[in-house]
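This is the structure I want to talk about, given as structure tokens.
All protein chains of the complex are present and in place, except for one that has been dropped.
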Amino acid sequence: MWWYVGKRLLQTIPVFIGAVVILFLLLQLRQGDPVLNLAGNKPVSQEVRDAIAAQYHLDDPWYAQMFYFVKGAITLDFGNTFSGQPVLDLIKETFPVTVTLAVMALAIDAILGIAIGTLAGLNRNGIFDSSALVVSLLLISIPIFVVGFVMQLVFGVKLGWTSPTVGGDWTIPDLILPAIVLAIANFAYTIRLTRTSVAENLSADHVRTARAKGLAEWVVVRNHVLRNSLVPVVTYIGINLGSLMAGAVITETIFNVPGIGNAAYKAIQQGETATVVAIVTFMVMVYVLMSLLVDLLYAVLDPRIRYV
Amino acid sequence: MYETEPGTRPGQERFVAPVDETPLREIDAIDVDAVPENQWKEAWKRLRTSVLFWLALSILGVIAAMIFFPTLFTDVSPSKAELSKSFDSASSGHPFGYNQQGYDVWSRTVHGARASVAVGFFTTILTTILGVVTGAIAGYYGRFADTLISRTSDVFFSIPLLLASIVVVSVLNNRFPDRGFWLSVLVVVLALALFAWPQITRQMRGAVLETKNLEFVDAATAIGASRMKNLWRHIVPNALAPVIVTATISLGVFIVAETSLSFLGLGLPQSVASWGNDLSAAQTQVRSGQHLNVMYVPAAALALTVLGFILLGEAVREALDPKARKK
Partner (left out) sequence: MNGTHPLLEVKDLSVGFRAGKQTLTAVDHANLTIYPGQTIAIVGESGSGKSTLAHAVIGLLPGSGRVLGGDIRFDGADISQSSRSKILALRGSSIGLVPQDPMSNLNPLWKVGSQIKEALVANGVATGAAADKRVVELLEEAGLPDAERRARQYPHEFSGGMRQRALIAMGLAARPKLLIADEPTSALDVTVQKQILDHLDQLTDTLGVAVMLITHDLGLAAERADHLVVMYRGRVVESGPARAILQAPEHPYTKRLVAKAPSLASQRLSSVRARAEVREQAVQTAAEIASEIAHSEAEFGEGRSDIIVVENLTKFFTLRGAKPWQKVDFAAVDDVSFRLRRGTTTAIVGESGSGKSTVARMVLGLLPPSSGNVIFDGKNVGEIKGKAERLKLRRQMQPVFQNPYASLDPLYSIYQSIEEPLRTHDVGTKKEREARVRDLLDKVSLPTTVMSRYPGELSGGQRQRVAIARALALEPEVVICDEAVSALDVLVQAQILELLNDLQAELGLSYLFITHDLAVVRQIADNVVVMQDGKIVEAAPVMEVFDNPRQDYTRKLLDAIPGASIELGA
């Protein structure tokens, strides 16, 4: 087990650095004065110019800049926004909301997705299964922001169950609607994967053997079908954390949630490419770490993995 | 062991079935009348009887008509903006009225098909080619090539698709501020493809690894077929089925991704008629709850298209399912 953890940790490091390097290289594709790119497109004095050049090592060769960029990312130093605020402060301000939102979305996705998927898989080709299939296909087909707008309109504006936008002083109930919207995109895939996995396991040899032992049907389903089906689903939900983060940019924008995604959106609108890249870099780092955790969880769920 | 002589207990007497009831077949006889079929022909036969397949095909047929013959659906130009008609309701020839800028909603939707589907189509082609080639090389040659390709794809895979394309498009937008139709499509395609290929690579690599150890590959080697020939004649064709399914479904996913980019102001430029742009422009109306058809019409067209590709992918998956094949 510990070898597996160690190996996975070691594998994460190059991926982590590689991802940051790619983002750095993309940033280099920009045109124009690098100083203005970092300070906003307004004239700056020579002193400010020198200060920025020194802070971002703009006079060094590109590989040195890359080194500083990677080092910055690892030490959580992401530079400043146009207004001079360190990006890290911006992240500190906004990240807690996003984490709360993401955890809520993940919970909704996992609980509902697994429950519905299991029911559908146990009664394959039944009415419940078919309707779940149709609904999940529809949900995949409609962009998340359209779903968001409609939900906002129906539950926020028309029915008035929640406030349509969240704003600065957010509370957990405010986040329920955005969390549902955020969950919906992945939710459909979770249902389908759980369904396939459950249906596959139902016809597995070891399930027949479990039945032959004289176990009651619900014990067979709980211990041998569900438990085994969850292994791929958990991995999948882990991979989905990535689209959850991308989804956060959109959902937070729609509902005006003061999270990191909203901050990214504002930076895009103002052409602050450096800030956008800084925020994305941070999100990628979080994602890589979360994937690592999910892989470790996978090893806990499946004893075979631990000895690879 | 038994008290009585064997064969004397009730129910266990010697029994021989009458021969005419169970005529012997020739061992391993061949059914001479069957029509020959290979995997693809068989899959096509199953596709032809699939409701899902025809449903998908009819949806996609309509969309294809919109792309190649938009004038069949509307003779209003999508670029004709009459500000005076902002939010005018439906009238003859304008079944869904006008949007804020005074564009005809229906005409924008019909003409928007081209850009949205083009993005999905070309991204899929690019990722599939990249993924199949890299995945096949990594899986077949192994060792250094595998390490290089797998680790690289890990890195690209670690950046979520939409986040990555946000960065690429923001950078490229700044590089090419004035773009025509094809250049803008190309920018979005590159942004999506750059980070979407690892999925196909992984799938292809897995399928090739599974196929390359099958005995017919060894048999071909023993005949004297070269490694390249083996890879492209035997292994890749047999490993392709799951990739085709993924590619079809991801075509729809890329179309959705493009609209999400447009929503963030990072998709195709405003000058190009696309569903993403129309939906993005519709957001202000949605907040007020007025003139909702400005959003519903392009959203419906988009959802139908994506659904069409997903259903097609599902139908193909079912037709190619090896479990279904073995009867």
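As written, the chains take the letters A and B, and residue 1 is the first residue of each chain.
Criterion: a contact is a pair of C-beta atoms (placed from the backbone, for glycine too) under 8 Å apart; a residue touches a chain by one contact, two chains touch by 3 or more.
None of these values were measured; they are calculated from a predicted model.
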Seminar exercise, completed: Which of A:44, A:133 or A:215 touches the missing chain? It is A:215
For this session: Could you please point out the chain A residues that touch the chain left off the display?
Result: 3, 6-7, 203-206, 208-217, 219, 223-224, 227-228, 231, 301-304, 307
Exercise. Which chain B residues would touch the chain omitted from the figure, given the whole complex?
Worked result: 1-3, 6-7, 9-17, 19, 21-22, 24-25, 27-28, 30-32, 34, 36-40, 42, 214-216, 218-225, 229, 234, 237-238, 325, 327
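Just so it is clear, only the chains that are shown with their structure count from here on.
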Exercise. Quick one: chain A and chain B, Cα centre-to-centre, how many Å?
Worked result: 23
Seminar exercise, completed: Counting only contacts in the complex, chain B reaches chain A at residues 151-152, 154-156, 158-164, 166-168, 170-172, 174-175, 252-253, 256, 259-260, 263-266, 279, 283, 286-287, 289, 292, 295, 299, 302-304, 306-307, 310-311
Seminar exercise, completed: Per the touch rule, the chain A residues reaching chain B in their complex are 11, 14-16, 18-19, 22-23, 26-27, 29-32, 137-138, 140-146, 149, 152-153, 157-158, 164, 242-243, 245-247, 249-250, 253-254, 264-265, 268-269, 271, 273, 276-277, 280, 283-284, 287-288, 291
